[in-house]
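Below: one structure in structure tokens.
Complex shown without one protein chain; remaining protein chains in place.
Now for chain A:
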Amino acid sequence: MTVTGVAPPAAAPPVPAAVTARVTDRRSARAFVDTHVAPYADAYDRAGRVPEELLRRVAEAGLWAPFLPPEAGGAGMDWVTLGEVHEEVGRGCSSLRSLLTVHTMAAWTVQRWGSSEQRERWAPAFAAGERLGAFCLSEPGAGSDTSGITTTAAESGGGWVLNGVKKWTTGGQRADVFLVFARTAASIGAFLVPRDTPGVEVRPIDDMLGTRASMLAEISFTDVVLDKDALLGPSGFTAGMVLTGTLDLGRYSVAAGSVGIVQACLEASAAYAASREVGGTPLAKLPLIQAKLSDMVTDARAARLLLAEAGRLKDAGEASTIMATWVAKYFASTAAARHASEAVQIHGANGCGTDYPVARYYRDAKVMEIIEGSNEIQRMTIAGQADREKTG
């Protein structure tokens, strides 16, 4: 027997073309993604990483932290537009969107809660993508239950000493600075830890089910000595707010990425259904296939509107944005998982192979139901809203 077409080993990921325009809105984001990201996303997925050149292209497009104010090197982009931009990136490549998500969380937290020295030191570098941030909350023994984290930050000599292990850190293999949540005497605090601080050790986690190119890592902190102002925001009762706010933005970005997955499933499935024939009839003419496609159209629009509403409330500074973001993320992530499964179904065996992107969407979509608050945690939180809305 002759064996041909053996799966090639993961090759070095291809290099995207040079960037000619900055991303300022959905339209320019879509153009950027269609040129620089989507054509290569399957290759990144197989290689288990994105190349440095792509990270530079993202910087050239001004995409790393456009929401930062102009004086910090950003473009002052509003949240509705940022949601649209992250949707477009998620449509092309969930791994890159994940890297943007955690960078967004780190950059926003420094801007909102950092001392003026911290802001001056980090914000322009975050905006330019010269320094990449990552978000370290989960540990080997604690994910959903954030109160179960065991990483500690002890006050010592006017600063802090950090000890513990963080796991599943998106971008951890590549990030320059970690936003680490650790237990203090009073509460859970947020600490900014440069990667090159003595006592920080990064171990890559490869071969994940989805978002395979997002370069996850397990990171240990052993007697890591930090300055006093490594703590971002207040200590005491409101320290939890830093985490709440950071997770809120992460959730918003993941909701946006999930809308992008639904849209990607729709576009791929509609194209496939139009060209693939069974018994001489295009799939697109079969009522059962039409039902799947119509649900994709409907859910893409519904999820997009929920996201836009959450973004509008953020722009207005309304407290209700937090619940609106939970709802958007819950709806969009479950819709992404549902429609990615149907997209594979529509593609049949082709959906299970590497010639079409839908298998990647399917794997990536599952991750969306787990990160930034799993489905179960989302439903438990949204149930609190139901309680507020009861009559009598």
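One rule holds for everything that comes next: contacts are C-beta pairs under 8 Å (C-beta built on N, C-alpha and C of every residue); 3 or more make two chains touch, one makes a residue touch a chain; residues count from 1.
Simple rule for what comes next: contacts and distances are computed from a predicted model.
Per UniProt, the protein behind the absent chain is "Acyl carrier protein"; the candidates were "Succinate dehydrogenase / fumarate reductase iron-sulfur subunit", "ATP-binding cassette domain-containing protein", "Transport permease protein" or "Acyl carrier protein". Touching the missing chain, out of A:G48, A:G245, A:G260 or A:G311, is residue A:G245. Considering A:Y44, A:W64, A:W79 or A:W113, the position touching the chain not shown turns out to be A:W113 (whole complex).
Considering the full assembly, A:P234 is the residue among A:P39, A:G159, A:P234 or A:P282 that touches the omitted chain.
Of the listed residues A:A18, A:A274, A:V297 or A:A316, the one in contact with the hidden chain in the full complex is A:A316.
Contact between chain A and the absent chain runs through residues 113, 233-234, 236-238, 240-241, 243-245, 248, 316-322, 381, 388.
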